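Notes for the one structure printed next.
Shown here: the complex without one of its protein chains, the others still in place.
And then chain A:
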Amino acid sequence: MDKIVRIDMGAEGGPKVSFEPVGEYAGLGGRAVTSLIISKEVNPLCHPLGDENKLVIAPGMLSGTSGAMSGRLSVGCKSPLTGTIKESNAGGQAAQVLARIGYAAIILEGKPKGDDLYKIIVTPDDVKVEIDNSLKMLNNYPLIEKLRAQYGDKVAYMSIGSAGERLMLASSIACTDPELRPTRHCGRGGVGAVMGSKRVKAIILDDAGRKQRAPKNPDAFRDANRIFVEGLRKHPVTGEGLPAYGTNVLTNVLNEAGGYPTRNFTSGVFEGGAKLSGESLAEMETRRGGKATHGCHRGCVIQCSGIFNDKDGNYLTKQPEYETVWAHGGHCGIDDLDTVAKLDYMDDNFGLDTIEMGVTIGIAMQAGLAEFGDSEGAIRLLEEVGKGTPLGRTLGSGAGITGKVFGVEKVPVVKNQAIPAYDPRPIQGIGVTYATTTMGADHTAGYAIATNILKVGGDVDPLKTEGQIELSRNLQIATAAIDSTGMCLFIAFAILDQPETFQAYIDMLNAFYGTELTADDVVELGKKVLTAERDFNKRAGFTSADDRLPRYFYTDPIAPHNQTFSMSDEELDGVYNW
């Protein structure tokens, strides 16, 4: 990973490819690379879909090695949904393959003038940018089928569906999983629209002839990786709960805790929760001949995903995540997993963020476009997005815009990005993260649920304000660091609880790069990334007034705890004081 490839899509005479040394980004990966490049090179006042914005694609520090859990990919840009800097993160095979080819980043910049659609083929020998108008308006599943016929199954694909081509603000970038399904998405923030604005439909990553990246100290790396894997297998969350039930094990947890936002955040308990639960989903997947345990990339030892078959036993989609099941389920008053799975498939196929689309459909229900609980209505609304009708384009612009168009007062967004599956009133810590993260409402940016609800990595009372600022701050720093190493964030459950697993993770980095990083250095990396992101947002015009939840979270209590979001403005403004 000693090179960066820069592709100027708007160059005179057609796209121009150039190569440069990794330079100041040496030894960095993932979110550190995307956010530092965007912060340095992109004018924060640019239009996100204009030629001044850039799309940066970066594998993690340990991607492409034999290290477990190292296959996360970061995609960065100025977000068309939020107007902030954006790092959107996905599993799948892309990070491993891109790292083995040898690139620390692909930078897409400029935009072509004409109507032609492009594909980019990246191999160890060359980077080609070719016009392929036969791909126009194909959705992700048929698109990947078509590309596989030409480029085969020993590559990884990144792609946008029709939503990205139509520049929808909820559009995603899909990455293929080990079985070449376009199921792992850089979902949040409309990154698909930025790729679409540059007229890039697909990126084919082919590492033919390349081996795994070699560590500086192979023996130490192997030993550290062994201890790391043992730690993940030993911890009940990463070794037992996530493999057996996936992330959707949380439906019952959040519902029991009264923090499950139901029917557009009007109750904290959904009476249909048990039908949507991870326990029900795993049983259904196994009964129908799917799989309750599946990894999104090679080298994953947690295997939190699964395969969802329809009633006839045919593949429908991957196991929907907890946040997807919530957004398309309880948030819309829907308690049917078949409906949720169909919507998950449609989101993946059109290339849409499942959280943004589920929340948006709930807002459309609030506006009266369908009744809460109407499965067919939800499917019909999402079909409009796939067709690109005026209604579909409105919905595809996300919850904030849909709420404005239809006059809905109470819309759960921060910086115009939909709040996900945890109500911030009975879980104050996650509200701090939603309000203050550089990304717009994003649970992964500082997952206070771990400590507030799951009691992993400590215990902070979710109903009280005490300790939440420090908790969210520390988690946001740790997350920025983990996102930069390209490790799956779920390693956090084990490294927070088990010091020897945390040490093994640091040892892997040091053995690979020949460095002597300490835990403090990793914390400093997280702070450096957050500081660069925050600085970009400030220059883009964001102020402390943007670091707030929508007003109704402060005024409308929610059952069963009958509590409002109680963090003061002064407290929220202190999150970045370190």
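Operating definition for what follows: contacts are C-beta pairs under 8 Å (C-beta built on N, C-alpha and C of every residue); 3 or more make two chains touch, one makes a residue touch a chain; residues count from 1.
Following the convention adopted for this analysis, contacts and distances are computed from a predicted model.
Engineer: Of the options "Glycine--tRNA ligase alpha subunit", "Molybdopterin synthase sulfur carrier subunit", "Glucose-6-phosphate 1-dehydrogenase" or "ABC transporter permease", which is the UniProt protein name for the chain that has been left out of view?
Structural biologist: Its UniProt record gives the name "Molybdopterin synthase sulfur carrier subunit".
Engineer: Which one touches the absent chain: A:25, A:103 or A:490?
Structural biologist: A:490
Engineer: Touch as defined at the start, partner being the missing chain; which of A:247, A:264 or A:349 qualifies?
Structural biologist: That would be A:247, which touches the missing chain.
Engineer: Can you work out which residue in A:44, A:110, A:278 or A:486 touches the chain that's missing from view?
Structural biologist: Residue touching the absent chain, from the options given: A:278.
Engineer: Looking at A:144, A:357 or A:453, which makes contact with the chain not pictured?
Structural biologist: A:453
Engineer: Sort through A:221, A:265 or A:322 and give me the one touching the missing partner chain.
Structural biologist: A:322
Engineer: Which of A:143, A:237, A:364 or A:381 sits in contact with the chain that's absent?
Structural biologist: Here the residue in touch with the unshown chain is A:237.
Engineer: Which parts of chain A face the unshown chain closely enough to count as touching?
Structural biologist: So the residues of chain A touching the missing chain come out as 235-238, 240-242, 244-250, 252-253, 256-258, 268-269, 278-279, 304, 321-323, 443-444, 447, 449-450, 453-456, 461-463, 489-490, 493, 560-561.
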